[in-house]
Every structure is written in C-alpha cells, then in structure tokens.
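Here's the structure, in structure tokens; my notes come after.
One protein chain omitted, others in place.
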Amino acid sequence: MSTKKTLMGTPMSDRIFNIVVYAFVIGVMIVTLYPFLNVLALSFNDSIDSVRGGITIFPRDFTLKNYELIFSFSSLLTGFKISVLRTVAGTIVGLISASMLAYTLSRPDFQGRRFVSVYLALTMYVSGGLIPFYFLIKDLHMMNTFAVYIIPGLVSAFNVFIIRSFMDTIPYALQESAKLDGANDFTIYWRIILPMSKPALATIALFLAVGQWNSWFDTYLYNGSSESLTTLQFELMKVLQSTTSGNNADIHNPNLTQVMSTVSPESVKMAITIVVTLPILLVYPFLQRYFVKGMTLGAVKG
Amino acid sequence: MKAITIDGERQVRGDKGRFWRTFLRNKYLWAMSLPFVLWVFVFSYYPLWGWTMAFQKYKPALSFGEQQWVGFDHFKTLFHDDTFYQVMRNTLAMSFMGIIAGFLVPIIFAIMLNEIRSMAFKRVAQTVSYLPHFVSWVVVAGLVTKMLSTDNGAVNELLMWLGIINEPIQFMAKGELFWGIVTVSDVWKEMGWNTIIYLAAIAGIGPELYEAAKVDGASRLRQIWHITLPGIRTTIVILLIMSIGHLIQIGFEKQFLLGNNLVRDYSRVLDLYSLEYGLQMSRYSFGTAINIFNSVVSILLLFAANGLFKRITKESIM
Partner (left out) sequence: MKREMKWSGLVLTTTLFAGLLAACGNNNDNAGNASPGASANPSATSSASEENLAPLTMTFYSEDPNPNWTNMQDEVGKVLTSKTGISLDAEFAVGDPVQKSSLIAASGEYPDLISAKQSISKFVDAGAVLDLTDLIDQYAPNIKKVFEGQMGRLKYSEEDPAIYVIPSYSTVGQQYFNAGGGFELQHRVVKELGYPQIKTVKDFEKAIKDYLTLHPKDENGNPNIGLSLNADDWHMYISVTNPAFLATGGADDGEFHIDVDTTEVTYHFRRPEEKEYFRWLNHMNAEGLLDKESFVQKYDQYKAKIATGRVLGLIDQDWDYGDGEKALKAEGKFEYGYGHYPVTLTEDYKEASFWPTGFMAGNGVSISKDNPDPVRAIKFLDYLASDEGQVLMNWGIEGKHYNVVDGKRVIPEEVNNRKVNDATNFQKESGIGNYNLLSAHYGDGVKDPTGNYYTTSFPEQIVAGFNDVEKEVLAAYQATTWRDLFPKEEEFKVRPWGASWNIPVPTESESVVLEKKLQDITWKRIPQAILAKPEEFDKIWDDYQKELLAADVEKAEDLREELVKARVRMWSE
C-alpha cells in the first residue's frame, strides 16, 4: 500500500478513501431522508389532494388544516404530558437498574456472575403470554396506574449486556486501586465506572427513551379506559387504526358507509406521525455528543 | 468431589467457609443485584405458569383447576401442519439474510461515519440516517411498493432509462425476490438506528491508539482494520449472539405489509402464523404451544452461539 507521506499532504490512498467515504455517506443520507420528508410533505398537504398520490418531498396543495385538526383534540395534551413523564421516569430508572446489574456482572470476582447472566439472558427469549401477564398486573393492582408504565419493564437483559460489554473495557486495575483506597463496590460503581461508561449510558438512555415514548400497547391493555393516563402514541393509534380491519362481518355492515366517511384521511395520519415523532427526535442531539467520537470523555486508560 | 478424609473434612469445611467469606466480600454486589433478580422473577419467570395452557384446552371462562388437559396434542397439530414447515423456511431464510445484512451494513456505516473529520457533518449524517426508524412500516411498505411498481415506479424507470431492461419488471409479484426485498427494505429503515451502538463502541476506543498508528505511517484502511474493528469486536459478538437467539422471533409486520397474495408462499412467517391460527381464532393453547416452541428453539440457539463464540473469540454473554 502506498504510504508515501509528505509533510504537506495526505497519502493518495487516503484521498481516495475520503472520497469513497463521503460519497457513500451522502448517498445514505439522501436515501434515508426521503421517507421522512415524504411524511412531512404529506402532513402539510390537503387531504383530498393527498389521495391522488404522487407527492414526493414537497406538498402540492399546502395546508395547515391537518395540524389544526390535531391540536383541537384535547386528549393529546394529556397524552403528551404523560408520555413525557413516563419517558423521563422510565429512562432514569431503567438506566440505574441496567447499569447497576451490568456492573455486578462485569466483576470477575462476583460469585453470582454466571448464574445471573444466564438467568437474565433467558428472559429475552421466554414469555408466558399475554393472559398470565394481564392477570399479574391485575393482581398487583397496577391496572389504571402510572406505575404500570415503569415497574414491569424495569429490568431489560439486553440493556444490561450492552452496558456490561462497555464496562468490560475499563481496566480492572482502576477498580483495584480504588479498593486499596478503601472504596466499597457501590462507590466504585457510582463514582468511577458510571462516569467512564458515558457512551454506553447515552446509548441505552436513547433506547429506553424511544421505547417509552413509542409504547402504546400497555396503555391500551391496562389503562385503556383512563383518560388521565393516556399516552400520545395511544391517542395516535386510536386514530390510525380506526379503519375497519376487514373482519368478515364488518364488510357486510350496512353502516359501513357512515363509518368510513369519518375515518381520518391519510394526511392527518401523517401529521400525527410528525407530531408524535418530533419530540423524541429533539432528544437525540443531547445524547449524541456522548457517542460521536471527537469529544474527550475523560477516558484515562492504562 | 474431594474424598472425605480427616484432612478432607477440614477441606470441605474450608470450602464452605470460603463460600461465605466470598459472599460477605461481595455483599455490596449482591445488594446491587438481588433486588433486580427478584424483580425479574416476578415479571418474567412467574408468568411462565401460562405455559401450562399449551397442554390444556384452555377456555378463558374456566378457572385453572377446571381446565381440560390434552397433553401434547397441540404440539402434534403444529408439527403435522404443512403450513408450519413452509412458514419456518420463510422465517429462517429472512432471518439469515437479515442478520448478515443487518450486521455488515451498520458496522461499515459506523466505521465510515467515524472517519469523517467534520463533526458537524458527522452529526447531521447520523441524525438523518436514523430518521426512517421512526417512520412506520406502513408508510415504508407503501413507499417500497410504489417504487417497485410497473406503473411509473422509480426503479423500473431507472432500469429502463439505463437500458438494462426493456419492459418494467413486476418485482413485488415475484416470490423469489420477496426475501431480498424485505431484507433491503429493512436495511434502509433500520441501518441508521443500528449504527448508534457501534458508534458508541467506537467512541470508547482510546485515541492514543490512532495517534500511534499514524506515527507508524498506517493508512486509514489499515487503522480501521487493526484498531477500530478489534475495538468494537466485543460489542459485535454480543449483539450477534443475542440476534442468533432471536432467529425465529422476527415479528411479522414488515413481511405482512410488503407481501401480497401472489407471494404468500414466501411471505408468511412464524409469528404471523401464530397470530392467525392462534390468537385471532382465540386458540390460546395452540398459540402458547407455538410460543413454547419458539422459546425452546431460541434458548438452544442462544447457548450454541454463546458456546461457539466463547471458544473462538473468548467473548460471550454467559
């Protein structure tokens, strides 16, 4: 490989490399931006005109009516508040639980290491089904509560293993020296390991936040009839899925004409998608700096 | 097992004593993990009693004691159904393709993003790339169908313009192409999102390693091969093990939305089969039987993958 390096320039191979990289990345950007721009364009487009299709990234018949309609639903506001609350609470609590567990599993001298790892791993692939879980929630009196958004899903094996793999890259020597200084395991975890695991924590925080923000099925099953605990996504789903599912009896329903005429048009559904997605997109830049390389993370290794 | 001799007895007592001593030394660690272990028991292991439904003729109206037991009947029904085998084939095929594409592309993209010097560009590129993750499959499937259609679809127009074909190809009608279409669509939608973990892993690689390599005159490609890739190897392995465990639990939404009646034989997957013949018919027992089958296979795969990687790369999750 030619590595003729001059003091002034970069090697030829590096230049080609640069071009290839930039070309590929730009290509990816164009291709991935398109679906989102399409949804955005449709959300600003008149609903009847949207049926005609053919809209790509610009609205053809611009209107704000879709958004006006959305913001007239009062339940959206409650949904928004609850969604924000559960996202914040769920993320913080989930981060703490996952990182704590991950730390215990990253310690080679931990007795329960093998057992807990297997015990956790299995949970990712087994489930008792909807009915037993439903009964459990009922028996724990968590129906129609906010807690049902946070408590059942507190521990996620996936998150634990990801964070652990990061913690494994932190040299054990650091912990040993801290021990010599008299620190106990919890202090090591809290004061040393956590701050050094920022990329992992940021990543998992993002996953937790998005997961909490997007969930609606639990609202549907457990809090379906309580307006004050509704979530934004659930409100969206109610509108999105209001078309008949094609159940054999439905299509014979003589009232169908009336039902179909009140179904929200495509463009309104697109507007709701934008409204629900935008807040979580705004979270991302805050977390991004933790895992895009370039910022020093205070990683004192070795 | 050590033989019990007088010396041995002291050994045994010593072993027991060591257990408790270690336990006390680990007391913080136990305190930090046991509550969660209990938590997991309540919400993940306790509901497994529901697996008994697979051996009953479950009726929601009756209490547990009143249910009728049918042993392995539901499993027999499952394994005698021809559709089951076709569905497994489709599931496995799309799974394999999905894992391969789903690993290669995000890793390559993460590495490429890492090589970009401009912070601003890097951040913008990354944010844009993960946007499709938030667009629902309903919308994406609609877009894909439109692009591949023979009625002014973008792909056909392009191919004809380039002179590669004379007449439009009806991509969505060909069963053999279905698996490929699903895989490519999935990459398109999820690549940016899947890159995030790898970027985070790369961020954890000490910059001094790159400095040293540059001083030695290594080209960028060399640096990637010797520093970046090994640096994220652990992450890759862990994700790979977990994905292999999920081999047959791939959901059904994208296959359902991208499919149509002409490609049925290629598009129906296990989770859809379970939904249609289990839950939607209120055949809970049958659905639970499929659920158990799913879990058993997944666990076997998990241990196999874990053991394999432990031996080859010394990395594993258990």
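Chains: A and B, in written order; residue numbering restarts at 1 for each.
In this section, contacts are C-beta pairs under 8 Å (C-beta built on N, C-alpha and C of every residue); 3 or more make two chains touch, one makes a residue touch a chain.
Everything numeric in this text was worked out from a predicted model, so none of it was measured.
The missing chain, though absent from the view, touches A, B when the full complex is examined.
Checked against the full complex, the one of A:I96, A:A173 or A:L278 touching the unshown chain is A:I96. Although one chain is not shown, part of subunit A still touches it, namely residues 48-49, 51-54, 69, 72, 85, 88-89, 92-93, 96, 130-131, 134-135, 138, 142, 144-147, 150, 190-191, 216, 220-221, 223-229, 234, 237-239, 241-249, 251-262, 264-266.
Of the residues in subunit B, those that touch the hidden partner chain are 57, 59-61, 83, 141-142, 145-146, 149-152, 170, 172-173, 260-262, 264-265, 276-277, 279-284.
Everything below uses one rule, namely that only the chains that are shown with their structure count from here on.
A separation of 16 Å divides the Cα centre of subunit A from that of subunit B. Listed in rising order, the residues of subunit A touching subunit B in the complex are 1, 3, 5, 11, 13-14, 17-18, 21-22, 24-26, 28-29, 31-36, 38-39, 53, 97, 100-101, 103-105, 107, 109-112, 114, 116-129, 131-133, 136, 151-155, 158, 161-162, 165-166, 168-169, 184-186, 189, 199-200, 202-203, 206, 270, 273, 277, 280-281, 284-285, 288, 290-294, 296-297, 299, 301-302. Per the touch definition, subunit B reaches subunit A in the complex via residues 19, 22-23, 25-26, 28-33, 36-37, 39-40, 42-51, 53, 60, 109, 112-116, 119, 122-132, 134-136, 139-140, 143, 146, 188-189, 191-192, 196-197, 199-207, 217-222, 234-235, 238-239, 242, 245-246, 249, 284, 287-288, 291, 294-295, 298-299, 302, 306, 317-318.
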